[in-house]
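First comes the structure, then the notes that go with it.
As you look at this complex, bear in mind that one protein chain is not there, while each of the others sits in place.
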Amino acid sequence: MDTFVNLTLNGLATGMMIFLVASGLSLIFGLMGVLNFAHGSIFMAGAYSGVWAYSKTQSFTLALLAGMAVGIVVGYLAELTTVRRVYGKPVAQVLITTGLMLVLNEVLKAVFGPNIIAVSVPPLLAGSWDLGGIIIVKYRIFTIIVGLVVAVAGHFILTRTRIGMIVRAGVQNQEMVQVLAINIRRTFSLVFVSGAALAALGGIMMAPALGAVNPNMGLENQMLAFIVVVIGGMGSFVGSALGGILVGLAGAYTAWVFPEASLAVNVILMAIVLLLKPNGLFGMGGGRNA
Amino acid sequence: MAEPIIRTQDLTIMFGGHTAVDHVNLDIMPNKFVSIIGPNGAGKTTFFNLLSGQFFPTSGRILFKGHDVTDIPAHLRTRLGMGRNFQISNIFPDLTVLENVRLAVQARSGIHYQILRHHRKYSRFSDQAMALLESVKLSGKAAQPSRFLAHGEKRKLEIAIILALEPEVLLLDEPTAGMAVEEVPAILELLARLKTDKRTILLVEHKIDMVMSLSDTLVVLANGRLLAQGNPRQIMENEQVQAAYLGGIAP
Amino acid sequence: MILSLAAVETFIGQFHILQDINLEVPEGGVTVILGRNGAGKTTTLRTIMGLTPPSRGSITYRGKSIKGLPPYAIARKGIGFIPEDQGIFTDLTVEENLLLSTRKKDDETKSRWHMVMDIFPDLKEKLKQKSGGLSGGQKQMLAIARTLLNDNQLLLIDEPSKGLAPIVVARLADVIRELKKHTTVVLVEQNFALALAVGERYIIIDDGSTVKSGVMSELGKNKELQRRYLGITAPSHGGKVV
Partner (left out) sequence: MPDVSLPTRMHKIRGLLSLPRSSRTVPILLLLILVAVPLITPSRSMLNLLTEIFIMGIFAMSYDILLGYTGIVSFGHALFFGTGAYMTGLIFARTGPKLGYLFLAIGGGILLVTVMALIIGYLSLRLKDVYYAMITLAFAELFFIIAEKWRSVTNGADGFSFNVPAVLQDRVVYYYVSLVLLALIVVFLRRFIESPTGKVLQAIRENEKRAEFLGYDVLKFKLISNVIAGVVASFAGVAWALQQRFVSTGVMTVDKTIDALLMTTIGGTGTLYGALLGSGITGMAKNWLSELAKVHPIFERWYIIFGLLYIGIVLFFPGGILGTLMRIRSTKNKPSVTISAGD
């Protein structure tokens, strides 16, 4: 029973962590339909610059802010220079953002070096509580809280605010939003930059949990994020949160039984969802070729 | 009495709350020229898309030569003998005009998976494709990428492609839409020639005057329902039809 | 003139859709654009709105050029557009669809809101519902209501009667007559009876060019013109006029 509770807590924390990475992708891909292959690179940019800021200042708050600031700058530049030119052209999007990924990854290596950099959990969040066999790691609880805050805030912004309304309307019919005197391009830039900021936030949150940052973490996490968005369904922020939890739990339980299979289980989970429900569990738009 | 080649039974499709095609029961007899007419938004193109397999109905059935084809995907309907054109010219833009038609000839021949012989070895495909291009007066442009054709020429190419499929039933959706006025007579003449052949033609058309002399049967749709069918004279005299076209508003 | 187009040409991809569009829309009343399917009526409206920008020619609104402006900037000048498919955001509620149109939160907007609720009582009942569940006619009314919420002085409406039952079309005619009190309307319409019922002036487009314009009541009498450009009557040997 204790094992089960521990595994569930682990799974929840991992799930929330994946959701943090996926939330940005959920915005950009799920709502704008742009598959950003550089998402993992922005995530990594956030992680690296956060770790750097942490090592300089010993303040995790500053590290979070620095990571997100870098994410915002990188996202803004990427949108301005390239992504803007390929809205509505899916194949070109994949090709262009792949190029961005290559360039960003190399720039990161040039700036921070190609090696693994160790990072520790900030003292305030380090350690764990032992409740009679149930081990509660503080940083995991912190992750779950941050994940919940992002999920609730994102959901609130999308459903209750004017900007959220514009985004949802834009997903359905961009032209018509323009006709209503709204500058959709600016809205999309804003969404893209927010997505980048969330990716970077995911990066700096993930770094202490992994104990280190490395140049391969981008692509791996981007894939997990994509799996989560597909499972949760395009255009559903809450769906992505639930997808994250599902993937986190499935991973945690399999890791206990058969550690080698934990990634396989995600891919298989996605394959099953796509075969049975091509729109994802909570999705609106379809993944299947019409 | 011959069996109908296409029969629809209570064919219905709904989009959201809107019933675009509403319980249509229609028999189309073989070797006839049938035109479906109706005011804009009557459900003509939707009905057409149901027949060709572009859409699947919410309820009801479609029979082709007595067999239920309601759930059969589009590419298999083509192989069964139903060929259609598209209102928006729908061709392969970067392939040449000849290649566009040849692909259709090849599809008809059943040679789909032949990966090692050069396509030029199949000279009969090219010959047939060329002959078809001659018949729509496009042979002079055979070697051009089809994206460079004028709009009217694309419609002609489109017709050559469908003819290459040698369908028993030819489904034509407004073949003159978007054509320059001077190009229309050539297409009308082509349609008139198709009529003499042994095939069933189903034409969706907005302009009544165009189909009047060509058609054996007119079918009138309005608001998704089958309003009337009969020979052109019967339809002209039908008061319901007149009302539908005038929109039911006192001027 | 509230709107004028001179020698406008528009390409969509390789297609030279609009070849020579010239039109003048005076302030007030309804100007109907008529023409066969594929003649370029919809593209004309979309070109005015900046959705398919023209490659040549001039478009002026109240004497100022709006050619080349992005659609949202054109909309901000007070031009409303209702596309053929109504452009309702079906995943949003009726209220959200309306709110998207309100750019300000001032008293005027509030009074416009009340006015719209008075004109369209059945929308008022469905404010909190997803607009995807509305009937075709209700969607059309919602689309019109949306343009009434701000100070639009020119309204471009593309085939509002399409796919609507005759009784709804009759209601639509009433609403368009009501609209005339507030704005100038440019209407693309295939339903000739509706065009005749609400329009003051007509413009005929054929093959991407404006070929004829004049007073609506005269077109109503001119069967030859109707047959030639609109294809709405039967050939003379075919018996009765349909």
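When the chains are written out, they are named A, B and C in that same order, and each has its own residue count from 1.
One rule holds for everything that comes next: a residue touches a chain if its C-beta (ideal position, glycine included) is under 8 Å from a C-beta of that chain, and two chains touch if they have at least 3 such contacts.
None of these values were measured; they are calculated from a predicted model.
Checked against the full complex, the candidates A:Leu62, A:Val94, A:Ile157 or A:Leu281 give a single residue touching the omitted chain, namely A:Val94. Touching the chain that is not shown, out of A:Leu35, A:Leu125, A:Ile157 or A:Val238: A:Leu35 (per the contact rule at the top).
Per the touch definition above, the residue from B:Ser35, B:Ser52 or B:Thr70 contacting the chain not shown is B:Ser52. Although one chain is not displayed, its contacts with chain B can still be listed: residues 52, 73-76, 78-79, 83-84, 86, 90-95, 98-99, 102-104, 106-108, 111-120, 122-123, 125-127, 130-131, 134-135, 139, 142-143, 147-148, 161, 165.
Across the interface with the omitted chain, chain A contributes residues 29, 35, 37, 82, 85, 89-96, 98-100, 102-103, 105-107, 109-110, 219-220, 223, 226-227, 230, 260, 263-264, 266-267, 270-271, 274-275, 278, 286-289.
Methods note: only the chains that are shown with their structure count from here on.
A centroid comparison over C-alpha atoms places A as the chain most distant from chain C. When C-beta pairs in contact are tallied for every pair of chains, the largest tally goes to B-C.
Averaged Cα coordinates give chain A a centre that lies 48 Å from the centre of chain B. In whole angstrom, the spacing between the mean C-alpha positions of chain B and chain C is 30. If you average the CA atoms of chain A and of chain C, the two centres end up 43 Å from each other. In chain B, no residue reaches two or more other chains under the touch definition.
Residue positions 90 of chain C are each in touch with at least two other chains. Interface residues of chain A facing chain C in the complex, by the touch rule stated above, are 162, 165-166, 168-169, 171-173, 175-185, 284. Those residues of chain C that touch chain B in the complex are listed here as 14-16, 36-38, 90, 132-136, 159, 161-167, 169-170, 173, 190-194, 196-197, 206-207, 220, 227, 231-235, 238-242. Contact residues on chain B toward chain C in their complex (touch as defined above): 16-18, 20, 39-43, 147-148, 151, 174, 177-181, 206-210, 212, 223, 232-233, 236-237, 241-243, 245-251.
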